[in-house]
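Note that this complex is displayed minus one protein chain, with the remaining chains in position.
Order as written gives the chain letters A, B and C; numbering starts at 1 within each chain.
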Amino acid sequence: MCRWIAYSGSPVNLEDLLYKPERSLVMQSKYSRLGVETINGDGFGVGWYSTVPRPGLFHSTDPAWNDRNLRELAALAWSGRVFAHIRASTGTAVQQTNCHPFRHDRWLWMHNGLINDFLKLKRDLTLAVDPALFPLIQGSTDSELFFYLALTLGLEKDPPGAVARAVGLIENIGRQHGVEFPLQMTVAVTDGETTWAFRYSSEGRSRSLFRSTDISALRALHPTHELLQGLSGDARLVVSEPLGDLEGAWQEVPEASYLVVHGAQAEVAPFAPIPV
Amino acid sequence: MCRWIAYSGSPVNLEDLLYKPERSLVMQSKYSRLGVETINGDGFGVGWYSTVPRPGLFHSTDPAWNDRNLRELAALAWSGRVFAHIRASTGTAVQQTNCHPFRHDRWLWMHNGLINDFLKLKRDLTLAVDPALFPLIQGSTDSELFFYLALTLGLEKDPPGAVARAVGLIENIGRQHGVEFPLQMTVAVTDGETTWAFRYSSEGRSRSLFRSTDISALRALHPTHELLQGLSGDARLVVSEPLGDLEGAWQEVPEASYLVVHGAQAEVAPFAPIPV
Amino acid sequence: MCRWIAYSGSPVNLEDLLYKPERSLVMQSKYSRLGVETINGDGFGVGWYSTVPRPGLFHSTDPAWNDRNLRELAALAWSGRVFAHIRASTGTAVQQTNCHPFRHDRWLWMHNGLINDFLKLKRDLTLAVDPALFPLIQGSTDSELFFYLALTLGLEKDPPGAVARAVGLIENIGRQHGVEFPLQMTVAVTDGETTWAFRYSSEGRSRSLFRSTDISALRALHPTHELLQGLSGDARLVVSEPLGDLEGAWQEVPEASYLVVHGAQAEVAPFAPIPV
Partner (left out) sequence: MCRWIAYSGSPVNLEDLLYKPERSLVMQSKYSRLGVETINGDGFGVGWYSTVPRPGLFHSTDPAWNDRNLRELAALAWSGRVFAHIRASTGTAVQQTNCHPFRHDRWLWMHNGLINDFLKLKRDLTLAVDPALFPLIQGSTDSELFFYLALTLGLEKDPPGAVARAVGLIENIGRQHGVEFPLQMTVAVTDGETTWAFRYSSEGRSRSLFRSTDISALRALHPTHELLQGLSGDARLVVSEPLGDLEGAWQEVPEASYLVVHGAQAEVAPFAPIPV
């Protein structure tokens, strides 16, 4: 479906982050190893935080490997918190308003997976969105609608709880319509200071999710690795698939759990839908 | 807002129709005379009928004056029924799914104008769409939603009645939200055999709408005019603004009325919303 | 590098040709089997002949699998001679002017392969183009320049001779610059009535090229195959890779040879560069 990475730590150059790793996200747009699709060529997006609370967004319908503006932007931009996403559409149109990450005020959201039988469920899910938020929906994807459901159910106050309720709602509506496994997801969401990353699916066979291990330990292990030396001790990556084969660098996030990354802290907790 | 033309008659070459008139639609994309905007550069679309009931669509986000593929397609395509539209966005995204004409089975729909305070009314209007049709909405415009309301209210059986009911519904919902003049419109709709064109606005000051006069009479008047000689006697054009200054060629469609074009017949009737 | 197909025969619907075969060209844009790249997502193009001598062109920088306008156009267009090409760039920009097929008057040209070290040779090759043709070059690819060299060297009068001279010239200039194997190619060219297809490379290891066998014989072999029944007896396809696994349907065009397709005739002859 899609691939994504979420970075937090000392400001990193976006070209270093998106292009230079051995199996960088841009490289994965052509040759993903762990995705359902090897190609994620249906547009991409980058969200990055700078000196103002509202993050910037760059959305394109070109395949990431072809976008000259992404390369230019990446060469000059530095950021301490970056979300990047490459898309393999599950049916909705390839257009900028369908590119992740999605933004609401200072929040960013991106999703790998899908709501099964989305067109069957779409109206009921749309009705469940807070009427005050409804007009802000810009695109036509399941992923953006999922974001607005989470916002409706309290994302800005209690992200894990709101995501759990949104998942509960989707599963409930899905099952009312006879959909056996309504949701497949890895999701990342941030307010610019903390990142939450979720791995869950109704059928218990979720898409892959990995996090980087402690950079200091890793640095000790690989003292000549250039990219590692440039990162701060609290730098953390959460990714759909590892950016390289560096031994000891990646830990899988377990099925039905979520990760909270705040500064150098990264804690895993179990995740379960809350019926709504 | 936008400009459009609706052609019916003997098969015409699309290049002759869209590029060659003195003030052709493609020329109007840069230099409209009667529009609210002189520029209609926010994408365009063409729908044309061929040998199958379902019309073809060509939608582009480029300004029409720049699109090389439109020029190529137009040079080779002939059709006896063509809808073409150039867009000046009233706020929604410039993307292919927001380009007119919109299609449902064998039906095409295009709109010049807007639903005022659309974001305020959007949710209630969306709820009024038949749940079976709801998942077919592809874009985010007021114009496409208006089409789905008309479909919900019987467009395929009684076009003038369904449009009158859809307008009544929009005005009713608009006024519930305190919008004084909810709708401004010229609309063209066709099933491939008959074309209906409406001119109406809540405030009684509608966008311009013109229809071509009887081609045979016109031909007699201008015996050396090349384009005229190529058209069949039953050829008819309905347009946002005249395609040239040819004397006697254009008649204004009156405020609050609609036109039915079927073969050589073109009849005007008064139009009034039906409260829903 | 790229994939292409060249069709001639009774008018065929472009959707049947480009989308419906088991391993259609549009499918190959994502999953090519015999190409150097599995993905040909750097734009595409279709050229087709209709009622006028000059063929139409549709060029897009979107991956073919994503282009809605291609799907629409294909559904309504019929043609007795079609060139279609999906591109995997070897370095030059992804832009419409770099999409194949290239056109000059009634001629179409498309190429799979590359001129090695093209940037080193580009100036000398450019100087070799007829000054009267030079201003007509629109893009920046090796493939289009190769076309203009062939035009300079007599393509319109003697296609096999002109291509042999253009190859000779490229190899000569290449070797002057120390390039061991200057050219890799399969090329298709047509004037709308005859198609010539070439397979050659300086190193003698050329990209794959196949032609369809006699349709009548094939039809006898597979009496229930739907697509086959719709094709005329003189229908011929020349392709970079087979469109399916139908037994007996495809014959490889040998290394260093060319094929001339005219009506039901399809003859293979040896190909060798002519030094210029």
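Basically, a residue touches a chain if its C-beta (ideal position, glycine included) is under 8 Å from a C-beta of that chain, and two chains touch if they have at least 3 such contacts.
Remember, predicted model here, so these are calculated numbers, not experimental data.
Participant: Given the contact definition stated above, which residue among B:45, B:63, B:139 or B:159 touches the chain not shown here?
Facilitator: B:63
Participant: Have a look at C:127, C:217 or C:269 and name the one touching the chain we're not showing.
Facilitator: C:127
Participant: Can you say which of C:138, C:176 or C:265 touches the chain missing from this structure?
Facilitator: C:138
Participant: Using the definition of touch stated at the top, determine which of B:94, B:136 or B:276 touches the missing chain.
Facilitator: B:94
Participant: Could you please point out the chain A residues that touch the chain left off the display?
Facilitator: Chain A touches the chain not shown through residues 48, 50-52, 54, 56-60, 68-69, 72-73, 75-77, 96.
Participant: Residues of chain B in contact with the chain that isn't shown?
Facilitator: Spelled out for chain B, the touching residues are 30, 38-39, 41-42, 61-63, 66, 68, 89, 93-94.
Participant: In the full complex, which bits of chain C touch the chain not displayed? Write them out.
Facilitator: Its contact residues with the unshown chain are 93, 95-97, 119-120, 122-123, 126-127, 131, 134-135, 137-140.
We adopt the following convention: only the chains that are shown with their structure count from here on.
Participant: Tell me the angle, as a multiple of 5 degrees, of the rotation that maps chain B onto chain C over the C-alpha atoms.
Facilitator: Here the rotation carrying chain B onto chain C measures out at 180 degrees.
Participant: Where the centres are mean C-alpha positions, what is the separation of chain A from chain C, in Å?
Facilitator: Once rounded, the distance between the two centres reads 41 Å.
Participant: Of all the residues in chain A, which ones touch at least 2 other chains?
Facilitator: Correct list: 93.
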